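See below for the structure under consideration.
Missing here is one protein chain; the remaining ones are kept as they sit in the complex.
The letters A, B and C name the chains in turn, as written, and every chain counts its residues from 1.
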Amino acid sequence: MGITLQQAQLAVQAAHEKAQQMGVKMNIAVVDSGANLVAFIRMDDAWLGSLDISIKKAKTARFFDMPTGAIGGLSQPGGSLYNIEHSNGGLITFPGGIPLKNREGQIFGAIGVSGSTVEDDHAVAEAGVQALSGQ
Amino acid sequence: MGITLQQAQLAVQAAHEKAQQMGVKMNIAVVDSGANLVAFIRMDDAWLGSLDISIKKAKTARFFDMPTGAIGGLSQPGGSLYNIEHSNGGLITFPGGIPLKNREGQIFGAIGVSGSTVEDDHAVAEAGVQALSGQ
Amino acid sequence: MGITLQQAQLAVQAAHEKAQQMGVKMNIAVVDSGANLVAFIRMDDAWLGSLDISIKKAKTARFFDMPTGAIGGLSQPGGSLYNIEHSNGGLITFPGGIPLKNREGQIFGAIGVSGSTVEDDHAVAEAGVQALSGQ
Partner (left out) sequence: MGITLQQAQLAVQAAHEKAQQMGVKMNIAVVDSGANLVAFIRMDDAWLGSLDISIKKAKTARFFDMPTGAIGGLSQPGGSLYNIEHSNGGLITFPGGIPLKNREGQIFGAIGVSGSTVEDDHAVAEAGVQALSGQ
């Protein structure tokens, strides 16, 4: 089953609340299993440049079914996937994108967050992931 | 003042409810005064191709501060703005995009809707506009 | 269920055989429910420019869950969807793209064919559709 809008909004809402608790301003995007956008919000005064980054993080996480940071570890100079970012119209390979799974454990989408440090971005994305565990 | 996320979500929510009442499946996008995305949802089973169209309608409405259909009237063969759709990375100039105004009557964003007939798209976008009147 | 590679190849093969029977040289593309390519062939000496067109036809048919020609009827000057082709990185709205359905009748992909007249293109695509009916 693909992710529903209701599930996508649940993930976005949980990530939004986490961002508010942390006092950070985020762009939050959720894509479906086809890597197409389902839901998006940009918090007031969040970095404008993070809009595209959050969507690219979500797409990247679904494109390879792994957290974006895992790809970034391999795409460094000398790494096995150096400059993979040039594919697919532009990837973002630092942390902040995580696959989303349904209750059967199958990946059915991904969330991407951008607007603060990559640690903060990942933590906010993780809140979205947690909101769907068991859904 | 630019549109806030809360206001954008209010417009999206009103448009979403209108679409549900009408029994249509829509992509709904809201952009700010800079024509950058603030909030977006794609309803379950809505046309995938309408994702991009809804965002382009919202951008187009803000780019020229008028409903998208008004531009489409001028972009026809022989019209004064023939093929204006080639600009700005692609415009959509049929109905479904409408500027959003704050309580002072200033345009501070726009909404774009796609997923059904252009009449339905416009009606759903109008519901989003109405939700913000007086905000 | 999304279309499998085996099903996509079955559709491509049937379309290929139809094209050979008709004596036309085609590009044949199949996309999945997310409008992403699953299988593609270009027959010897087929028009090179039809490569991109066949893929865009398949994508367009899935983007709106209807034969591409149906969209083309609405995108003409004065039509309700005039210049919709500027969306989604470029649509192709003349005949030759048709949605593919699984045995439950749900759309799970699309086929796009280009290389001859639009009538021929549609006929070859239809052969691919028929090959999957009952699958």
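In this text, a residue touches a chain if its C-beta (ideal position, glycine included) is under 8 Å from a C-beta of that chain, and two chains touch if they have at least 3 such contacts.
Every value quoted in this text rests on a predicted model; they were computed, and no experiment measured them.
Participant: In the intact complex, which of the depicted chains does the undisplayed chain touch?
Facilitator: Result for the missing chain's touching partners among shown chains: A, C.
Participant: Of the residues C:K18, C:R42, C:K56 or C:K101, which one touches the chain left out of the display?
Facilitator: C:R42
Participant: Of the residues A:S87, A:T117 or A:Q130, which one touches the chain left out of the display?
Facilitator: Touching the chain that is not displayed is residue A:S87.
Participant: In terms of residues, what is the contact footprint of the unshown chain on chain C?
Facilitator: The missing chain touches chain C at positions 4-5, 8-9, 34, 36-44, 48, 51.
Participant: Could I get the residues of chain A that touch the absent chain, sorted low to high?
Facilitator: 34-35, 60, 62-65, 77-78, 80-84, 86-89, 91
Going forward, only the chains that are shown with their structure count from here on.
Participant: Can you give the whole-Å distance between the Cα centres of chain A and chain C?
Facilitator: Centres of chain A and chain C (C-alpha means) sit 32 Å apart.
Participant: Once you find the CA centre of chain B and the CA centre of chain C, what distance in Å lies between them?
Facilitator: Going by mean C-alpha positions, chain B sits 29 Å from chain C.
Participant: Taking each residue of chain C in turn, which ones touch at least two of the other chains?
Facilitator: Answer for chain C, listing residues that touch two or more other chains: 34-35.
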